[in-house]
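Yeah, one chain of the complex is gone here, protein chain that is, but the others are all in their spots.
Labels run A, B and C following the written order; every chain starts at residue 1.
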Amino acid sequence: MAKILKDPGVGYKSNRNAQRVIVNGNSNVKHINRPRTIDDLYTYLINIPWLFFLTYVLIGYVLINTLFALIYYFIGPQHFQVSTGNNIEDLTHLFFFSAQTLTTVGYGAIAPSGILGGFVSSFEALLGLTSFSFITGLLYGRFSKPKAKIKFSDHLVVRDFEEHSALMFRVMNKRVNMMIEPELNAVINITEKDENGEFSRKFYELSLQRNKVMYLPTMWTLVHPIDEDSPLFSYTKEELKDLEVEIYILFQYHEEAFNQKLYQLHSYDFSQLKIDYKFGISYEFDEHGFTIVNHDKLNEIEKM
Amino acid sequence: MAKILKDPGVGYKSNRNAQRVIVNGNSNVKHINRPRTIDDLYTYLINIPWLFFLTYVLIGYVLINTLFALIYYFIGPQHFQVSTGNNIEDLTHLFFFSAQTLTTVGYGAIAPSGILGGFVSSFEALLGLTSFSFITGLLYGRFSKPKAKIKFSDHLVVRDFEEHSALMFRVMNKRVNMMIEPELNAVINITEKDENGEFSRKFYELSLQRNKVMYLPTMWTLVHPIDEDSPLFSYTKEELKDLEVEIYILFQYHEEAFNQKLYQLHSYDFSQLKIDYKFGISYEFDEHGFTIVNHDKLNEIEKM
Amino acid sequence: MAKILKDPGVGYKSNRNAQRVIVNGNSNVKHINRPRTIDDLYTYLINIPWLFFLTYVLIGYVLINTLFALIYYFIGPQHFQVSTGNNIEDLTHLFFFSAQTLTTVGYGAIAPSGILGGFVSSFEALLGLTSFSFITGLLYGRFSKPKAKIKFSDHLVVRDFEEHSALMFRVMNKRVNMMIEPELNAVINITEKDENGEFSRKFYELSLQRNKVMYLPTMWTLVHPIDEDSPLFSYTKEELKDLEVEIYILFQYHEEAFNQKLYQLHSYDFSQLKIDYKFGISYEFDEHGFTIVNHDKLNEIEKM
Partner (left out) sequence: MAKILKDPGVGYKSNRNAQRVIVNGNSNVKHINRPRTIDDLYTYLINIPWLFFLTYVLIGYVLINTLFALIYYFIGPQHFQVSTGNNIEDLTHLFFFSAQTLTTVGYGAIAPSGILGGFVSSFEALLGLTSFSFITGLLYGRFSKPKAKIKFSDHLVVRDFEEHSALMFRVMNKRVNMMIEPELNAVINITEKDENGEFSRKFYELSLQRNKVMYLPTMWTLVHPIDEDSPLFSYTKEELKDLEVEIYILFQYHEEAFNQKLYQLHSYDFSQLKIDYKFGISYEFDEHGFTIVNHDKLNEIEKM
C-alpha cells in the first residue's frame, strides 16, 4: 500500500480551485504585508527581461541628466560657458554638459568656471562612476545568475508497462550541456470526495523506477510504475482521467554552464494526462557517430 | 528516554546569565586578541548598512580630493592654469581639478602644464580608476551576498497534540521565493539545580515530527511532540513555564534568489513560551486560486 | 555476478558506431531545434578562447566607432570642429571623436557644438560605459569560472592483481592544488552480438577498490578488480582486447583554487586498453623532503 505523507509542505486544506502552488513551474503564491528592502530592488533588477533593464538604464540616464541640467541652469548658464540667451538652447547644452560629466567624457568645450558649478559637477561625476559601478554589478549579476532551464513534457502519459501500467513524463535540458547527477523527487496529491461529501486531500511520495542518474546528454523519461505500491493502483484507466490529481516536482541537477547545483520546480495535474500514449524517440545518431538531440521531440507522443 | 548529547558544540559551563550564544539570531559572542587582516575590511564594508557605505564613499571622495588639492597647491596653482591670487579660490579650483582627475572627467579647463603636476595627476587618475574598481567590487559584493531572510515566530507554543502535547514554533521566508528543501535541526538545553545546589546543564537533540520538506511556499510550523522520548515529558505545563531552557536552531534551505544553500541560526528561551496557545492560519486562497501568504500572521497566536 | 543497471542514463540503443556520448571528455552530442536565448551569448563569450574574445572586443570597437563616425558625418563635420573639406580626413577625425566618446577620454579638441551631435554623443558615451561594464563582467566571468582540470591517463591497463587481475587507469589534477575529497563513479557498457546476430548492450556499475579519498596531492590510480563480481570476469585477456566496451566516468572533487566542487566527464573504450602493462611511478621525493609530482609521468606505462 502507498504510504500517506504526514506533511508534504504544501498544505492540507481542501479547496478544489486553490491548491496548486506551482503552475507550469511558476509560483501561484501572492504575498501580502511583506516588508520590502533594498535587496528586493537588486533581485528585481536581476530578474526583469533585458528590454526592461536597458529601458530603465536609458530612462534613468535621461532623468538624471535632466535634473542636473536644471540645477546647472539655476546656478547660471554663464558659469558653464554656454550662455546663448536662448533658454531652451542653454538647457540643452547643460543637459549635454551633465551627460559629459556623468559619463566622465568631459570634452571641456562646456566646463564649470564658478565655485557652485564646480562642486555640483564634482559630485555628479562621483554619482556617475558609482552608478556605472552599480550597472556593472547588475550586468554581471544578470548574466552569471544560474537559471535552471529544464523543460518538462507538456503531457503525462499512462501506458502498459511490464506487468501493470506506468505513469511517465519527460524532462530535458534546454542548454547544450549534459545534466550531471540529475535527481527528481515528486509528491502526488489525490483529492477525493469522502462519504460525508467533503473533499479529502492525500499526499504520497511518487516512487520512480529510477530517480537519479550519473549524467544525461539527452531527454530523461521518468517512470512511475502503477503497481501495488502506487496510490494510483486502485483506479482503472477510465477513472484516472477524471481523478483530481496534482504532482509536485522538485528537479535538481548540476549545471555545467554555471558549475552549480540548480533546482527547478514543476507541477502537473491530470488534465495533462494522456491514456495509452507513449513518448516518441527523442534522439538518433548521425552518420558521423554523433548523438542528435531534437529539442522539438520532447512533447511528441504517439497513440499506442 | 531522551538521549543526552555529549558535546553539542555550545559549551557545558553552567552560568545562568551567560549561556546564550545566539539571541534572536544574532551572535552573543565577543572576541579578544583577534588579529585583524585586510579581509576583515572587505567583510566590514560588505555588511554595514547602505547609508554608512554611501557616506564612507562620499567622505573618502572629499578627503582624497582635499589631499590632492593641497598637494597641487604646494606644487603651485600656476602650473594648473588656476592662479587667481586668492588662496581659497585657488584651493577650491584645485579641489575641482582633483575631482576631475580622480573621476577621469578631465574637462581640461584646468589642466597640468608642469612636470610635477603632470606626474601627480597621472597617478591620481590611476588611484581614481582603481578606487572605482574597488567600489564596483564592493557594490556587487553587497548586492550578491546571499542573506538568509528566515523569520522565526516570536513565541513558542505548547498545546495539546494527539495523545500528549507538543512544542511548536513557526518559520517563514521573508522573500517571495519558496524555501527549497528546508531543513531544521535543533538542540535543547535544560538547566536545573541538582541536589548539591549546583546548576547542571544538559543538552538533547530536539526531535521534530518532520524536520525536512521538499519545498514550502508558505510558513512552516515545526512540531516537537512532548511524548516519552522528549526531555520535556517529565514536566507539567506549569513546570515548563519556569524551566530554564534554551533551544539552539540551525535552519538551512536552498534560496532561489541567490541559488545558494543558506543557513540561519536562531535561539529561543522559555520566556518566549506560551502555554495552551496555537498559531493562527497563515495563508488563505483568493477567488482566482492564488495562495495568499500574509506575512503579518507569522506571530499570530490564539488562546485554545 | 555483476548486476545489470536498469537505466544508466546514456541510452540502450545498439548502434556500434554511435554510442559514445563522451569522447576524451568532450561531448559527442549535437542539438537540433534548440531555441537560443541571450544567455547562450554569455555562455558563448565565456567559453571561447582568449584570442577570439579579444578579437571580438577589437572588432566590436572598430565597428561601433565606424558606425558613429558615419552618423556624425551625416550630422555634419562642421558641428564637431573638424571640417577640413576632405571627406576621408573628416571621417577619420569623426572616428577618433567617436572613440574618444565611447571610451570617455573626451580630449575636447574635437567636441560637439550642435544639438544633434550633442545628443548622439551623449548616448554614445552611455553606450560606451555600459559596454565596458559588460566587458568587465565577461572578463571576471571568464577568469572566475571554475574549470575542472583533471587529466585522465591515455590508456587503461589490465594486469595481474592479487588473486585475479585488475583494470586500472590514472587521474591527476593539472593544477598545483590538491584534489580534496575526489570521488569517481563509472559505468561500464559491454556490447555483444547475441545468438540472433543482434547487438545487445548491457550496462554495469564499475566497482572500484576505492572510489573516494580524503585528499590527493599526486596522481590517483583507480583499480577495478576483475573478480567474480566484475562483468569482465568471464573473458580471457585475449578476449578483452577485442571486446566492445565503453567506460563512462563522472569525476568530482573540491577544487581549492575556486573553492568549488567541480565535475568532469570522461570516457574510455577498449581501443585504449593495454594488457599486462603497469603504470610507472608518478612521484618521488627530493633531498629536502618535498614530494615531486612529474606531470609527464601520467601516461607512462611499462610492460610487466
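The criterion applied here is as follows: contacts are C-beta pairs under 8 Å (C-beta built on N, C-alpha and C of every residue); 3 or more make two chains touch, one makes a residue touch a chain.
Just so you know, these numbers come straight off a predicted model, no measurement behind them.
Of the options B:Phe68, B:Phe95 or B:Tyr140, the residue whose C-beta touches the omitted chain is B:Tyr140. Residue-wise, the contact with the chain that is not shown comes from B:Leu250, picked out of B:Leu250, B:Ile275 or B:Ile292. Checked against the full complex, the one of C:Thr104, C:Asn189, C:Ser230 or C:Ser267 touching the unshown chain is C:Thr104.
As for the chain not pictured, it touches chain C at residues 50, 57-58, 61, 65, 89, 92-93, 95-96, 99-100, 103-109, 132, 135-136, 139-140, 143-144, 147, 149, 174-178, 180-182, 209-210, 213-218, 220, 254, 256-257, 259, 283, 285-286, 289-296.
As for the chain not pictured, it touches chain B at residues 6-11, 13, 15, 17-18, 20-21, 27-35, 38-40, 42-43, 100-101, 104-108, 111-113, 115, 118-119, 121-122, 125-126, 128-130, 133-134, 136-138, 140-141, 145-146, 185, 187, 248, 250, 260, 262-263, 265.
The missing chain lies against chain A, touching residues 104, 106-108, 136.
FYI, only the chains that are shown with their structure count from here on.
Centrality by C-alpha centroid: the chain sitting nearest the overall protein C-alpha mean is A.
By residue number, the contact pairs of A-B overlap by more than half with those of exactly one pair in B-C or A-C, and this pair is A-C.
Work out the mean CA point of chain A and of chain C, and you get 26 Å between them. Distance between chain centres (mean CA atoms), chain B to chain C: 37 Å.
Each of the following residues of chain B touches two or more other chains: 104, 106-108, 136.
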